[in-house]
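This report refers to the structure that appears directly beneath it.
And then chain A:
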Amino acid sequence: MNGVPLTHMIIVSTLLFFIGAYGFLTRRNLIAMLMSVELMLNSVNINFIAFNKYLFPDNLDGLVYTIFIIAIAAAEAAVAIAIIINLFRNTRSIDAEYADKLKN
Partner candidate 1 sequence: MLNEFVILMKQELLLCIILFITLILKISENENNPKNWIGIINGLLLINFLAGFFLSTTGELFNGMFKVSELIIFEKNILNLGLLIVSLMAQPYLKNHKHLPEFYMLLLSTLIGMFFMISSGNLLMFYVGLELSTIPMAALANFNLNKANSSEAGMKMILSSAFSSALLLMGVSFIYGTTGTFNFTQITASLDNNALQVFAFVLLFTGFAFKLSVVPFHFWTADVYEGAPVPVAAYLSVVSKAAVAFVFVTVLYKVFGTMANLWYVLLFLTSVLTIGIGNIFAVRQENIKRFLAFSSIAQVGFILVGISSGTKAGEASMIYFLLIYLFSNLGAFAVVNVVSTMSGKENISDYKGFYKTNPALSWFLTIALFSLAGVPPTAGFFGKLFLLTSGASTGNYLLVGFAAINMIISMYYYLRIVKAIFMDENAMPIASIKTEILPRIAIIICIVGILATGFMGSVYNYIYLLSSGI
Partner candidate 2 sequence: MNLHILVLIPVLTALTTLFFKELKQVRMIAFLGSALQLLLSFALLAVFYAERAAGNVAPMLFYSSIPWFPSLGIAYTTGIDGIAMAMILLSAFVVLAGVLVSWKMEKLSREFFFLLMLLSAGAYGFFISLDLFVMFFFLEIAVIPKFLLIGVWGSGRKEYSAMKLALMLMGGSALVFLGLMGIYFNSADIHGLHTFNIIELSVRHIPYSAQMLFFPFAFIGFGIFGALFPFHTWVPDGHSSAPTAASMFLAGISMKLGGYGCLRVATYLMPEAAHTYSPIIILLAAIAIIYGAFATMMQTDLKYINAYSSVSHCGFVLLGIGMMNETAITGAVMQMISHGLMTALFFAAIGMIYERTHTRMLSQLGGLLKVMPFISSIFVIAGLCSLGLPGFSGFVAEMTVFMGSWQHVETGFRIATILSCASIVVTAVYILRAAGKSIMGPIVNEHHLHLNDATWNEKLAAIVLLFGIVTIGIAPFWLSNLIGPGVHGLMANIGRTILS
């Protein structure tokens, strides 16, 4: 990847991160929100790998971190989906706007 400055790489990941953030903030469907979070996590992954490759090639810390993030994201997603499904069973809705029984 010669010729691509590190900054561009990070900018792309940053943009992706905030696209995800926007999705998280606006999507009314809980599953869609979860998907947005996955985008955010992926953008961070890009960061780690890019930093590792560009700046600290002596070791593979960034890469390892990425792998852990992916693993943990999977676990998180699984639990999240389980909870969302359970919520759906209980309320017949997965609309974020309606999941506001607990408030004030």
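The working rule: contacts are C-beta pairs under 8 Å (C-beta built on N, C-alpha and C of every residue); 3 or more make two chains touch, one makes a residue touch a chain; residues count from 1.
Inclusion criterion for the candidates: all candidates are chains of the complex that A comes from, given by their letters.
Predicted, not measured: the structure shown is a model, and the values here were computed from it.
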Report summary line: Out of 1 or 2, the chain that touches chain A in this complex is option 1
Report summary line: Listed in rising order, chain A residues that touch candidate 1 in their complex are 10, 17, 20-21, 24, 30, 33-34, 37, 40-41, 43-44, 47-48, 51-52, 55-56, 61-62, 64-65, 68-69, 72, 75-76, 79-80, 82-84, 86-87, 89-91, 99-104
